[in-house]
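Of the protein chains in this complex, all but one are displayed in their positions.
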């Protein structure tokens, strides 16, 4: 099988173009931070950023001026703070530098599902009475052709130009395996025209093939697979490193002040020249306290012919 | 957590009533044969049998007179024969003892998905021009409210009274783990009002909890969990035993002759008094040539707090 | 003047021997009695479920928006994204299964929600203060709140600050509509459950009457009915019998402080 291995630089350079609709997904877990930083480093512009839960990565991309539109369902820095760069933009109102398009979690997830499935809409059991239907023309009501002629809200497909996700491991042909909280990664990869997968490690085919049910995205859906250890920092990779809660707590103080934010982006992204530089700057031993004690799954037997 | 462990006899006696809509699922793999036999043994009547791929188990249930309606997408004994009891019934035409309701695979699967999701219909990208739309009023066309006003076919939810599935392992609270070909088991379990899960082995909680991503159905969806080794025979359980292809090949000669079929059901189901009796009758060592050589998954690390 | 009538004679800790967080947790826990499956994020609801599991409701289960079911974290998770929620859980479901099948399928008995604003029938605003197009404060948005509201059999809302800013006559933005608002807006869309049945605040507990209107059901010790009415932005109706919240028992406090949150991650 053809290798799809690429450097982070090359994957972003080749598959992310100015003006693209780019989905960066990962639900609290496995957020593709290194890829987001590389987008900033390459000074991509006018992106429509799609993310169910815009968090620090969105604050950084908006703060760096890469984003002209944000499609989202929940924005925040968990319970420890706000996304001040995003808020400054949105709270500017009519002079905001970014447009927003707002859903609930399942509303946006259902758009990925419809996009992956090639269907013109996906019905979901909510939105009746929500003001989201007033401000978002993509949430429409239709009538069931069955029985009671009940009505239901539907959302249209979303097919990003590029999906960027992070996972624990893959082989060179891009079969992606992940465990722990899975998020909408499978849906967005199938929905997108191109998919970049960043992984903690590229492993031998045999490892992947010893557990095919663990593959969440088959290789044919993936256009580039990038090995980038700690590429989800400050979020986490189940079994590899825990969440850097100190960093999350420190973010408000940075993001609240536009000048501090600008300095942070300069220092940690533009000046680091790649993810390796970012890790160097964090310093040796930085991840030690975040590495969990091993807790292995009990192997299952797939059986082999006699 | 409350134990949901039950005997096969009690699970069928308690949760399957005459007249019920009963889904027996498993796509080539993990077909719940022991449960089907127990339904025959308990002489359940007037069942609507739902199964994407009616095969020998359907032939047996129809042959034993348990079924008054069959909802399906593909009926057959793989490449080795026909289901003669089912065919005799259907080919009787206007005097057929059973009604049929026919879909394609995704049409029926989408009905489970809609049933599990509480939505009035699920859109699918096929059926335009198919005569299935003429003979099945559950396949209807609707107009998209978006953009181009394209049309799409939809199917309504299906919520069986009972879903019966087979899996490799579970804990006593009914968290079901399965690997290999997964079939529509997750969808039908969530769609059904009650779910009976038969497993090769009930294992300690720790085994299940060492690999939570392997759980396809959480315990709260399961009403009874039954340990019944070899309960999928003559189909297979990945890693436990291979398919009994000899049995599948022998079926046509039995099923083609109503008297032979009657005798087989008497001998192998009514006279065996339970799955243990059926296994006894197969004889010691029967499964030896079907047991695969171990081929274990590479464990993954979930990590534990330091 | 209406006086609150204490109807509960459980032995209570001495007043002020517990914090507001502890009180809200204990009140929430008691309201969970008889419930089976709770959809909740990290924070007070998690504490309430943990307390229920260790006291009145050993079989109660918490389901997380991330898809984690039957979590058994060795220590209290610091965030919803804590790796310890996944390790040792009974199941981690995919997101389509969690939202599509678990929530929409009607498997959740009680959904816990918070909000910046709540109205008389339990509609919630978590999107914006001021107009959506010209926000004064941009809030996080719905997340899964719209789905939790529409699909749980009932919803408990926990609000740490009962005041005129949060209990409003009219929401700036209706993110998650009450059952009543949903039915008025789209009568042919099927609904499920009761919507917001219960609101737990630092002053007392509101419960929905049979029209869905939130009415005062109990006040905490030292709080008067008038005080709650004055802190509510609509003419707050009263249940026929208003109780005084029974204070946390010594055992409830011991469980919370020693077993469940010894490092006081949430018991601020």
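What to note about this one:
Per-chain residue numbering starts at 1, and chain names A, B and C are given in the order in which the chains are listed.
Just so it is clear, a contact is a pair of C-beta atoms (placed from the backbone, for glycine too) under 8 Å apart; a residue touches a chain by one contact, two chains touch by 3 or more.
The shown structure was predicted, so the numbers you read here are calculated from the model rather than taken from an experiment.
The absent chain, not drawn in this view, touches the displayed chains A, B throughout the complex. Per the touch definition above, the residue from B:15, B:33, B:72 or B:278 contacting the chain not shown is B:72.
Among the residues B:159, B:235 or B:272, only B:235 touches the chain that is left out of the figure. Looking at B:40, B:109 or B:199, the residue that reaches the missing chain in the full complex is B:109.
Residues of chain B in contact with the chain left out of this view: 27-29, 53, 72-76, 78-79, 86-87, 90-91, 93-94, 102-107, 109, 113, 124-132, 135, 141, 143, 149-153, 179-184, 186-187, 235-236, 238-239, 242-243, 245, 248, 292, 295. Interface residues of chain A with the unshown chain, by the touch rule above, are 1-2, 113, 116-120, 171, 173, 175, 186-187, 190-191, 205, 208-210, 212-213, 215, 217-221, 302-305.
The definition used in the following text is that only the chains that are shown with their structure count from here on.
If each chain is drawn as a node and touching chains are joined, the picture has every node linked to every other.
Comparing chain C-alpha centroids with the centroid of the full set of protein C-alpha atoms picks out A as the closest. In this structure, the chain pairs A-C and B-C differ in their number of contacting C-beta pairs, and the larger number is found at A-C. Chain geometry summary: the mean Cα position of chain A and that of chain B are 36 Å apart. Each chain gets one centre point, the mean of its Cα atoms, and the points for chain A and chain C are 29 Å apart.
Centroids of chain B and chain C (each the mean of its C-alpha atoms) stand 40 Å apart. The set of chain A residues that touch two or more partner chains comprises 124-125, 141, 150, 152, 179-180, 182, 238-239, 242, 292, 295.
Residues of chain C in contact with two or more other chains: 68, 83, 86-88, 92, 100, 104, 151, 190, 192.
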